[in-house]
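Apart from one protein chain that is not included, each protein chain of the complex appears where it belongs.
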Amino acid sequence: MAVHEECGVLGICSPQPIDAAQVIYHGLYALQHRGQESCGIVVNDDGVLVSHKDLGLVGEVFKASVLHALPRGRMAVGHVRYGTTGATNRANCQPMEVNHQKGNLAIAHNGNLSNAAQLRDQLELGGAIFHSTSDTEIIAYVLTRERLIAPSIEEAANRAMNVLEGAYSLVLMSSQKLLCVRDPYGFRPLCIGQTRQGAYVVASETAALKAVGACFVRDVAPGEIVIFEAGDKPGAPAVTMRSITRHCGSQSPRHCVFEYIYFLRPDSVADGVGVQAARMRAGAILAQRYPVDADVVVGVPDSGIDAALGYSRHSGIPYMPGLIKNKYIGRTFIAPQQADRMELVRIKLSAIEECVRGKRVVLVDDSIVRGTTSACIVRLLREAGAERIHLRISAPPFRFPCFYGTDVDSQENLVACKHSVSEIARMLDVDSLGYLPLEDLPQMMGGKGYCSACFDGDYPTQVALESRKNRFEQRLSQRERIEEGAR
Amino acid sequence: MAVHEECGVLGICSPQPIDAAQVIYHGLYALQHRGQESCGIVVNDDGVLVSHKDLGLVGEVFKASVLHALPRGRMAVGHVRYGTTGATNRANCQPMEVNHQKGNLAIAHNGNLSNAAQLRDQLELGGAIFHSTSDTEIIAYVLTRERLIAPSIEEAANRAMNVLEGAYSLVLMSSQKLLCVRDPYGFRPLCIGQTRQGAYVVASETAALKAVGACFVRDVAPGEIVIFEAGDKPGAPAVTMRSITRHCGSQSPRHCVFEYIYFLRPDSVADGVGVQAARMRAGAILAQRYPVDADVVVGVPDSGIDAALGYSRHSGIPYMPGLIKNKYIGRTFIAPQQADRMELVRIKLSAIEECVRGKRVVLVDDSIVRGTTSACIVRLLREAGAERIHLRISAPPFRFPCFYGTDVDSQENLVACKHSVSEIARMLDVDSLGYLPLEDLPQMMGGKGYCSACFDGDYPTQVALESRKNRFEQRLSQRERIEEGAR
Amino acid sequence: MAVHEECGVLGICSPQPIDAAQVIYHGLYALQHRGQESCGIVVNDDGVLVSHKDLGLVGEVFKASVLHALPRGRMAVGHVRYGTTGATNRANCQPMEVNHQKGNLAIAHNGNLSNAAQLRDQLELGGAIFHSTSDTEIIAYVLTRERLIAPSIEEAANRAMNVLEGAYSLVLMSSQKLLCVRDPYGFRPLCIGQTRQGAYVVASETAALKAVGACFVRDVAPGEIVIFEAGDKPGAPAVTMRSITRHCGSQSPRHCVFEYIYFLRPDSVADGVGVQAARMRAGAILAQRYPVDADVVVGVPDSGIDAALGYSRHSGIPYMPGLIKNKYIGRTFIAPQQADRMELVRIKLSAIEECVRGKRVVLVDDSIVRGTTSACIVRLLREAGAERIHLRISAPPFRFPCFYGTDVDSQENLVACKHSVSEIARMLDVDSLGYLPLEDLPQMMGGKGYCSACFDGDYPTQVALESRKNRFEQRLSQRERIEEGAR
Partner (left out) sequence: MAVHEECGVLGICSPQPIDAAQVIYHGLYALQHRGQESCGIVVNDDGVLVSHKDLGLVGEVFKASVLHALPRGRMAVGHVRYGTTGATNRANCQPMEVNHQKGNLAIAHNGNLSNAAQLRDQLELGGAIFHSTSDTEIIAYVLTRERLIAPSIEEAANRAMNVLEGAYSLVLMSSQKLLCVRDPYGFRPLCIGQTRQGAYVVASETAALKAVGACFVRDVAPGEIVIFEAGDKPGAPAVTMRSITRHCGSQSPRHCVFEYIYFLRPDSVADGVGVQAARMRAGAILAQRYPVDADVVVGVPDSGIDAALGYSRHSGIPYMPGLIKNKYIGRTFIAPQQADRMELVRIKLSAIEECVRGKRVVLVDDSIVRGTTSACIVRLLREAGAERIHLRISAPPFRFPCFYGTDVDSQENLVACKHSVSEIARMLDVDSLGYLPLEDLPQMMGGKGYCSACFDGDYPTQVALESRKNRFEQRLSQRERIEEGAR
């Protein structure tokens, strides 16, 4: 819950002009779980880019009048974003649109660059100015500068990949082409589908393909650039799909484990791994590693449910939906004033007494960050009469920062950085506690290459552990006065 | 999904002035599932009623600035409502507030009068004018007219109960008292709780009590009037609770079965019956009545899940969450233009292939109304590879209109009115179909008295089967010109 | 500025269905100065009334999507309102719509009943309940109760006029008819126009007729009821206009003087008197009664300008627009926190130095209420270098409350109730001060009968000088506890 994903991306390229904005709109609904702070759609109306973006959920930003005001077109891109800044900051809304020497470009980005600070320094020294604080603007600069010397946008993207480090699943739209680009590690998912009318759809998740009626074609390979272009042959409109694979295989894949544990929708399949099945495997591993004599298995909704079912299936202990989540609590909810966290949890979650009273409960959740929410959930079950509570976590403990787009809490707040498992169990007032062992990740991930840096600190790219704080957000009285120098 | 409940009601009476609006706000979040069209809060600020109501979800209507502008007070009432009319009709928002000869009154109502048309005719002939089309305004008139001759508001309520017929769970607030009134049949739920600070809370469901940190005290009995009043002894503030039971026992209880199947939250307990447990019993009955050789049990989210688990538990066939519902699709969602229903279902629901491909699936849902949505869900599963689909419905077939507040579709649209079960099975393209048998309702309802009129036509009160259409919504060219008579 | 008018009313009756809402919308823009707090439109779509009303200016309440969603129809009524209550009170928005025994009715009202309290008491004792605190709901009750026994709505209106006392310019719309009703004194203006397409338009002011392209036909006579009805002869659609004059002449006309001084638009002509001309006459009278040796005449915008021109014309002293009003400051303006009034006036008004520096200035305004704003304006001119300031007021001093719809400040705040003219001159720091003499009102009013009760206390109807405060807005702790009686 205190862990956030940055974004979801989406693009379409159709042989004929269609109501592309509406397709993107429906697809964004299927990606809404990846970002709830802002969203946007850019439509390519015969080379002219027309957009709408704002802070808010898809359903808030795109009222009927706004959606229907967007033009038809053969291409469009969309984006949902999780953001950290205040209500008035619209500068970071995506897709980002830029006008450059060789044309215009819309960029939708999911991920995080691990060399952002260095790149930004270089660009600023070359005269670049930045309107936002996002990595996406860095990518925009790198791409458009390469484009000054590269013969095409895809070639510029290929050159940019030599420079960009970290996680980037990109959907790009120029006046004539739709591109998708995935970093050589494949940190974040990205896949391709096709509608029955022949339009190609690119999306962060297969769930979005299904939502817009597109069939899954294949994942974008780590390091791959795929180019879609609508042909111009009159009478036989079609979209061509080409691929540039020069960066493929340069690294071994490192898919983000936490995508499977938390971010991805359970009905998505990413890089060949079904998400729900992976979660059930995690639950089964927990049952095998930490068996316990209990009466009922309860999952913390929503993302602990599948692992709880896996635990139940493997252990034979019956599963019960003993915790109910209020599905109406969203961005606009006003928390009780001077609330202790317990009050807040009581409004968001409720325990069903009949399920747990007098029972020994196996409680399954996906993660423990600070531990405060987990402690409240445990207390909720105790108040409902649970006699024993055995907590099982379907991920290893968080111990390291992520530099690839997962907004884990700061290390000083991570309970697992400072306390042993038995200490945590005591703090949470549970009778036993078991995390998914690191050595079982290969089993959960079905043998695919993965990144588990937030659990074990094994970063695939070079990272600066001492991340420089954004100097534009530091007050003068707290920093050296450097900007304006001596006169 | 095409079946709607009218409302949820809520009230609080505290010994001291508190931020009563905020308590109601949090409680309304827990009742939001009972009505998503409009909501409102009325606070009693030392005898002056101050309110805010509007169309929209609780989180939309009550922004922080609006909520914090409401005064503190010892009493408040709240309401969520399902409504049928257009965007500009705010006249029906509740709680309704009226000023009458003996004071002011706020009224929150859940239910439907079965003698509304007769009462309205009588009142209009007595000079009453109506601003809304809701039954609540009729109740307001009956109450305030009785109040002209009754010595107190509770006595007026007691007299009004001689006149009102049908379903009414009411929360009333005068300048000095909070009352709750439940009709003698107890069609709709209504319960009482108490906070640790001594405030009484009245709510449609126990889930709302829990959400505001109140302990369940008891259900309001069918036919009962309960009066809460803050005492004035300085130094020892307390709320007294009194009861008028003259109408109790005049009828045998007839709790609405469909509340348990669909409306109530699974974590609520109404009239002693746990909702989740009742649904699991319904699933178990289905497993016993319609056993089948299958590989997996899948529930239609959200309200089919518990019955599916019950089926699975009783049959031993493993349960899988094979259908995923998009939780972001709400009031503001813009459906595809010229959409066939299939497209819409595809955006709202998705099937997980790994769960159902090549499998014999038991699909459990709570109801079939027109059958169109059910047919789409079946097709979704077929497309995902389900080999056999056995549909089980955790309610008997809808065959009759409800006059007590459940907005079942019109009879001509109810598929069960025109077709046999085997015909419906063929229409839905399922391999078998089983409804909950009428004779098993007592088992599901744990022996409590219930109303199943929408299934069997056995109405507890007199009803006019030919319901008169609202004449104010008929066009002149379609009716006799009667209003203005001959000159 | 601290004086408010209650409302503007508007109605249309066309032989054919037209976009009546749009006509009303444009007409309401021309009446916006009569009320800026809320507005509404009700369209009669072949007998079905469809409405939209809300708090805000016409341009805020009627966005394109809202306006275009209203249906076409042959009749519609509209209303703009000045209101005193908070942001959440929509109950008082007009036109009021009621459903009664003989049909539905929309009511738009300008004015104030002087026997409202008595009527309300009587109605409440007869079982009436009130949703709003406005006189309009009283009128609705009286009308619909009379309608129970009267053969037509116009006959009911005729009977209601026996009961209603005070100021009422009404536009009524039933399912088949549009009516306008003016009280026998004719306090508030009301006029009739006709478009080239044969539609009749009723409006508070002739300016609204012009705005919708209608020609002025005539004023509604004091005491008159005019009925418009679209005929049904196929092939020759037409609207008939009939008149009931039984109440005409029962009283001698008493047109509100302050309408001419302040409320009415300068381009309106009401009851035969041109508003701008009347204001210029008032200025000329001031020049004649209080001549002074000066260099320049300056008017306080907007309503002091015409009188200033009149003063200038009659005296020969040149007129200069020496005070400029910021035209963007409206309802949403956020005043400086902890502002003294001077700051606020400085933002709203500014003096042009070149006009006044070193000059002897005649300053003309329409009224002095508390005197605080006037003092600020004087100071503004002094700061800009005015050497002498001679203040002339184009109305007599306010000394009495108005019971007919003009919201003058409470008597204790009226500076003229407690201070002599010379005291006021000293308080305002002006070199001389002259009010329009009461005896010159006949000249200003061009010989028409007028009401000047707010200046001289000569009330045409019986009034209760000790107006009962609304008991629903009094706190319990401040009143006797009477509502719920003894038990």
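The first chain written gets the first letter, and so on, giving A, B and C; residue counts start at 1 in each chain.
Rule of thumb we're sticking to: contacts are C-beta pairs under 8 Å (C-beta built on N, C-alpha and C of every residue); 3 or more make two chains touch, one makes a residue touch a chain.
Quick caveat: nothing in here was measured; it's all calculated off a predicted structure.
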item: Touching residue (missing chain; options A:Lys177, A:Arg279, A:Arg379 or A:Arg392); value: A:Lys177
item: Selected from A:Gln22, A:Asn112 or A:Thr144 as touching the chain missing from the view; value: A:Thr144
item: Touching residue (missing chain; options C:Asp267, C:Glu387 or C:Asp456); value: C:Asp267
item: Option touching the unshown chain, where C:Ala128, C:Ala156, C:Val239 or C:Leu309 are the choices; value: C:Leu309
item: Missing-chain contacts mapped onto subunit A; value: 45-52, 66, 69, 86-88, 90-91, 96-104, 121, 124-131, 133, 140-141, 144-145, 148, 151-153, 174-177, 472-477, 479, 481-487
item: Subunit C, residues in touch with the chain not shown (by the definition above); value: 19, 22, 25-26, 29-30, 32-33, 57-60, 62-64, 67, 207, 210-211, 213, 265-267, 269, 274, 276-277, 302, 305-306, 309, 313, 318-321, 324, 326-334, 336-337, 343, 346-347, 350-355
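Definition applied: only the chains that are shown with their structure count from here on.
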item: Most centrally placed chain, judged by C-alpha centres; value: B
item: Intercentroid distance (Cα basis), subunit C paired with subunit B, Å; value: 46
item: Subunit B: positions in contact with at least two other chains; value: none
